[in-house]
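Here you go, one structure.
What you see is part of a larger complex, with each chain still in position.
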Amino acid sequence: MSEITANKTALVVSAHSADFVWRAGGAIALHGQQGYQVHIVCLSFGERGESAKLWRKGEMTEQKVKAARREEACAAAEILGASIEFFDMGDYPLRADKEHLCRLADVFRRVQPHFVLTHSQKDPYNYDHPLACNLTQEARIIAQAEGYRPGEPIVAAPPVYLFEPHQPEQCEWRPDVLLDITSVWDKKYQAIQCMAGQEHLWEYYTRVAQQRGVQAKRNVGIASGKNIVYGEGYQSIFPRVTEDLA
Amino acid sequence: MSEITANKTALVVSAHSADFVWRAGGAIALHGQQGYQVHIVCLSFGERGESAKLWRKGEMTEQKVKAARREEACAAAEILGASIEFFDMGDYPLRADKEHLCRLADVFRRVQPHFVLTHSQKDPYNYDHPLACNLTQEARIIAQAEGYRPGEPIVAAPPVYLFEPHQPEQCEWRPDVLLDITSVWDKKYQAIQCMAGQEHLWEYYTRVAQQRGVQAKRNVGIASGKNIVYGEGYQSIFPRVTEDLA
Amino acid sequence: MSEITANKTALVVSAHSADFVWRAGGAIALHGQQGYQVHIVCLSFGERGESAKLWRKGEMTEQKVKAARREEACAAAEILGASIEFFDMGDYPLRADKEHLCRLADVFRRVQPHFVLTHSQKDPYNYDHPLACNLTQEARIIAQAEGYRPGEPIVAAPPVYLFEPHQPEQCEWRPDVLLDITSVWDKKYQAIQCMAGQEHLWEYYTRVAQQRGVQAKRNVGIASGKNIVYGEGYQSIFPRVTEDLA
């Protein structure tokens, strides 16, 4: 699993420019380490809704906030070993039209991802997250259609995983995959520390990783002699196709 | 995946003596082929509830029906490459007491399964099926307890998969795993043909396998160049622990 | 629909001896009027849990309470045009063993019902109700089995409807059938008045009937020119088989 698989790719769609760090930083670093090229799309910078600390500094403008958030996100992506781009669609509220949808479908076509990570389908604390989830799912479907930009290579049926929201039970999110991120925890925590504007979340998401680590250890089957300490939870959208049930 | 893994084992718990054939015959044959030792426990022979054709023959007794059903089940298990045992707990209604529970926990201890297959958690057409499911899950938990027959080696946390009921939507059963059984379909169909008393189901479950095959093909990711024709659906109880999301 | 259909039958299973009146009195009277022979089984008299007024009279014994409740139930059944029998299994808690199950399966065999009415599957206010529901469903399945009392005529697949619990939303009960009981409301209210020990419920269940009546009127299709005033709600367990969707 840890050998170089140069052609493998993954796509992460993040509503705001820090979500991918808290929620999927381990998956990004882990698959990067396994040779995947992971690409991140940030739909917005979270400039309105997730930059409270920056706004409180005074003398702030939306442009300055966005610039600061971009810098943080780029630094985090680099640590995690991923490429990143920004759609700058605005947040609170995030809104998507057909052009945004096609732009994301085009990213699917370009990246040809082997799996996709995005937000949960419900979140009463954050309406931008479900919108990002739906945009991602619909873009994936469009990128699969022969009649969309006919002649281009279509995408296959990459699995979609929903990463953990802030208050999982309230979002009707239920993990059916626990990813062992022990080997890349250092990188994830380094990336988390790039998020200077949200320092109150550093320890919160460290504890999330520890809890999912304990749970992963408890759910693991016989074969594993591994000591899992840190984990990330994911919820699948589609059935997994396999030949091995162990 | 198809290499010999001599120590791998699996456990299948079937409420009646034919359930394992229709619902999990592909998984049994496939893992047998991969070197797993698969063991089947039939809680009852289905002598009352699933032997209509035999009863209509006339001159029938419960003992005769059971004997006929045992023979069919043994023949099917042999074709699928699995060992089999019978608890003879009676059906319609199936009822379990503490002794049955311990007996099954002891099978868990003996087999040390890498994964477990059993029935769905609800079935308004068949109350024996959910009972088998709950008995299996509770036996697995007891076999994990240090204080049950202290000193014996406990079992790890093998994943539990629920196989497909006759009318899936009415049972609130939703497959999150699609198993490609194309390579062993011949064996499964041969095992199905052992069930002389339920010939009306042969074609029904052939079509089930074909539909799950088409669905598996549609859900498969990039890597696969395989031509999936036959499938089996399963619903997981526990989250899967992994290091690879593709 | 209102013509005489002499061979049609229905079975109502009531946990306590008054449930059938509040919850299904309209259906019983309506189908009685249509020529159905409706048979009621009361699993208990509700002597402990639903006879508060009687107990407060003083000088009371369980036997006296049961006798009073039996009398009320018989009077109500007569008004509704149904036959009635009592299993006297005890209440609070109601408990069923294999014998009770077979006894009820035998009633299914004898009555050969065209439809079945019983309690909801959940009720956090009353654990006897779900038990009655499950007992009824399992008895129906057993009565369908060729191997149960071989030689006897088995029952077909009568639809099962769950009648309205006291606090529907808390019981996860959702009506998918609204029965127009306007033409038999007088009978139902007369039967309700037999329940001298629970007078506080008379107006409550009158209002339930009025609300379901208004809702039925709102949900009715084009064809109906009828003025629906009173209704009863039911939740189906099984899909309806039909040739007409209007």
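Lettered A, B and C in written order, each chain numbered from 1.
FYI, a residue touches a chain if its C-beta (ideal position, glycine included) is under 8 Å from a C-beta of that chain, and two chains touch if they have at least 3 such contacts.
Remember, it's a predicted structure, so these values are computed and weren't measured experimentally.
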**Study point:** Overall copies of the shared sequence [whole complex; 3 in view]
**Key:** 6
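The rule is simple: only the chains that are shown with their structure count from here on.
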Review point. If each chain is a node and each touching pair an edge, is that a line, ring, star, complete or other?
Key: line
Practice item. Indicate whether more than half of the residue numbers at the chain B-chain C interface occur in both copies; give same if so and different if not. Key: different
Check your understanding: Centre-to-centre on C-alpha atoms, which chain is most distant from chain A?
Key -> C
Point to revise | Identifier of the chain whose CA centre is least distant from the whole-structure CA centre | key: B
Review point. Quick one: chain A and chain C, Cα centre-to-centre, how many Å?
Key: 53
Practice item. Please compute the C-alpha centroid of chain B, do the same for chain C, then give the distance between them in whole Å. Key: 37
Review point. When you check chain A against every other chain, which residues touch at least two of them?
Key: none
Point to revise | Of all residues in chain B, those that touch chain A in their complex | key: 1, 8, 10, 27, 30-31, 34, 36, 112, 114-115, 117, 156-159, 161, 175-180, 215-216, 218-224, 228, 233-234, 236, 238-246
Review point. Hey, which residues of chain C end up touching chain B in the complex?
Key: 98, 101, 134, 137-138, 141-142, 145-148, 150, 237-239
Point to revise | chain B to chain C touching residues, read off their complex | key: 47-49, 51-52, 55-56, 60, 62, 65, 92-93, 95, 124-127, 170
